[in-house]
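Heads up, one of the protein chains got dropped from this complex, but the rest are sitting where they should.
Per-chain numbering from 1; labels A, B and C assigned in written order.
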Amino acid sequence: MLPLNATIVHITEESPSIRTFFFDLEFETMEPGQFVMVWIRGVDEVPMGLSRKNSITVQKVGEATSKLFELKEGDSFGLRGPFGKGFSLPSKGEKILIIAGGVGSAPLAPYADAACAVDSKVDTILGARSADDLIFEERFAAAGEVYVSTDDGSKGTKGFVTDILSRLDVLLYDRIAVCGPEIMMASVFRLLEDRKVLEKAEFSLHRYFKCGIGVCGACCIDRSGLRVCKDGPVFSGVQLLDSELGRYTRDASGRRVKI
Amino acid sequence: MLPLNATIVHITEESPSIRTFFFDLEFETMEPGQFVMVWIRGVDEVPMGLSRKNSITVQKVGEATSKLFELKEGDSFGLRGPFGKGFSLPSKGEKILIIAGGVGSAPLAPYADAACAVDSKVDTILGARSADDLIFEERFAAAGEVYVSTDDGSKGTKGFVTDILSRLDVLLYDRIAVCGPEIMMASVFRLLEDRKVLEKAEFSLHRYFKCGIGVCGACCIDRSGLRVCKDGPVFSGVQLLDSELGRYTRDASGRRVKI
Amino acid sequence: MYTLTGLELKNPTILAAGILGTTGASLCRVACEGGAGAVVTKSIGPMPKTGHPNPSMVRLECGFLNAMGLPNPSYPGFLQELEIAKKDSGVPVIASIFGGTAAEFTEVAEGLLPGKPDAFELNVSCPHAEGYGAAVGTNPCLVEAITAAVKDVVNVPVWVKLSPNVSDITCIGTAAESGGADAVVAINTLKGMAIDIESGYPVLGNRSGGLSGKAVKPVAVKCVYDLYTALEIPIIGVGGVSSWQDAVEMMMAGASAVQIGSAVYDRVDIFSEISTGIEAFLQRKGYSNVKRLIGLSHEMV
Partner (left out) sequence: MYTLTGLELKNPTILAAGILGTTGASLCRVACEGGAGAVVTKSIGPMPKTGHPNPSMVRLECGFLNAMGLPNPSYPGFLQELEIAKKDSGVPVIASIFGGTAAEFTEVAEGLLPGKPDAFELNVSCPHAEGYGAAVGTNPCLVEAITAAVKDVVNVPVWVKLSPNVSDITCIGTAAESGGADAVVAINTLKGMAIDIESGYPVLGNRSGGLSGKAVKPVAVKCVYDLYTALEIPIIGVGGVSSWQDAVEMMMAGASAVQIGSAVYDRVDIFSEISTGIEAFLQRKGYSNVKRLIGLSHEMV
């Protein structure tokens, strides 16, 4: 598919560096955790999780995201997707733990919405650098309990999501869904591995995407050789055993880069 | 579509120069009057009306048909189709007149079958050079009355189908379906035009086919510019008013050739 | 109405050469019922040719393969068809011609002049042309010479139809321009082939042929884009156009008009459908006219 034309209908300032862009397309079949390739014409095309069936939530980090931040309502960008494998949807009544760090909340908020819609009980550990950087707290709160951690202690527990996680009884949950900076996910992974609950945990990974459709191989992870763009971005904890998670990633040339 | 592989399962000798080849494919959607392109590999590909959903009935006239006559049961040829527009199917209880000359019976026999199946009353004028060359007489007879004419008088009326046609009250029929040598069809056309019943008559035309799928233009007729392979081969009498029918045809180079 | 090499077109969709162009009546039908803004005849040569044995065209999963082998009744035989097309089509009629040498091209062009074609299209790109081993159209010197020779003997616009089966199409396009071409037409079919695996026989009577239809559109768009950068004269885009979106894409790449061939398979009135679609697009985008689209993608950087 060629990129669809998405016109921005509304922009929400979620935090100083994070904005949600609502567009005039609805990806009705979207599974929470799936992503779209966002084409900022003349600049670059980058992957973004869908934060709703008609929105992406973007942190400004570099060239493409900065250009995106220059766009106004009525402007447009290209969209291909939704692509990849999302989080496994909960069944009615299951107990869910969501662990979201920073902009990692973007693909997890629709997961909380979906879980809530089937009457799952959802607890969320929401981490960010500071109170200002917390996003989608209300959406998670609408689905259940929210435990907040901030690096600077400006809200909730001072410290990391793992500080909260280590105090919870993870055995109580049927599913655990994780997305955030890789360092955070690696700590969570080790903790859940120790507690022997990896088989019920899912992690949404980030790697450098070129094709985004599972052909080029740029996003493959060691040692499984699985493609983050097509076999993921959401992987079960078991799939990530003995993987590169938290150790290295690859840059656009395919060179390994330490994390 | 590429040619399908059709294996000959049975061959019937219909007359000294006409054989029916049954093959192992069934064109379930076939409308009587539609044709297939028959590919005798290494030789040529020629159009043939479907005489059943799984047979063609071929008169040996030149290179391709002679090669076809060399094939035995178990041999195969290529088939593309069914293509084109067939005869309009009758409604229950309608009265049909079929006028078939020589191998022109081939696409008309399934029409008689179809008409019979919806309880139409079918009269057939069946013409051929001699008694030996009459084909599908039983199939037409199963559907209703058959009036036979032969050029040499070896069976039925001595003369042409028009000799019988001129004696019938064509106003009695709801539909008239015609296929045979062009000279014959032209005479029938003139007669039906005189009787002012062209709008209920349909004629199946032959022109030189190249693509067979309505793109190249080799088979277009004057003055309408209609394509025999796609807009036909079956045309209503009205479509053929002021046409080249019976006057000229075009050879493979596109040159006009008198009939 | 807009002007293309001096011809007045009511819309930028043109029937491609070799498609429904055997008879004058068929050309009229494409113009009147089909809605084409202009029509190109089948390619006419110096001698009658029956073409290759069938199968001469098959539909593939993506696109079409054909090897007609330039069947044509030669220019004396085609004159009457040209006259009918001129009389009744109501649109510009472009005579497509071919030959093995410049002399054959001029012979055919002069032979058709009495039919008063509105322009000539030189088919130097047929992969099956004889005379010079490979097709005439892979040799820039020959293309320039042939174009110049035809320009010399006719006083109507001359378009040159280019083959994509070359290392660098702009080099052939430049040769046509140097020879005095009023426009280039890109592209003719890509060399291609299909084999019947049940028997091992190549499917086409001529064994191999030319690929057209949806499969070749990205190739055609690229050729048009490159030609737009290299040439001053207009480019007519052809190859896989089967929707108004395709036509707009081709024009944004640099085409002043599009030709439509294989897509008549779907429906003869594809021309009116596409030109209506283009009009609606122009309206929605607020573009004053179709010229705004031509080469637009070159500005988007």
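In this text, a residue touches a chain if its C-beta (ideal position, glycine included) is under 8 Å from a C-beta of that chain, and two chains touch if they have at least 3 such contacts.
Here the structure is a predicted model, which is why all the values come from computation and not from measurement.
Note that of A:I96, A:I164 or A:L226, the residue touching the chain absent from this view is A:L226.
Where subunit A meets the chain that is not shown, the touching residues are 1-3, 5, 37, 39, 41-46, 76, 78, 80, 209-218, 220-227, 250-256. Contact between subunit B and the absent chain runs through residues 41-42. Residues 60-63, 65, 134, 138, 165-168, 190-195, 197, 199-202, 208, 211, 214-219, 221-222, 225, 245, 248-249, 252-253, 281, 296-297, 299-300 of subunit C touch the missing chain (whole complex, contact as defined above).
One rule holds for everything that comes next: only the chains that are shown with their structure count from here on.
Centre-to-centre spacing of subunit A and subunit B amounts to 66 Å, using the average Cα coordinate of each chain. In subunit B, no residue reaches two or more other chains under the touch definition. Counting partner chains per residue, subunit C has no residue touching two or more of them.
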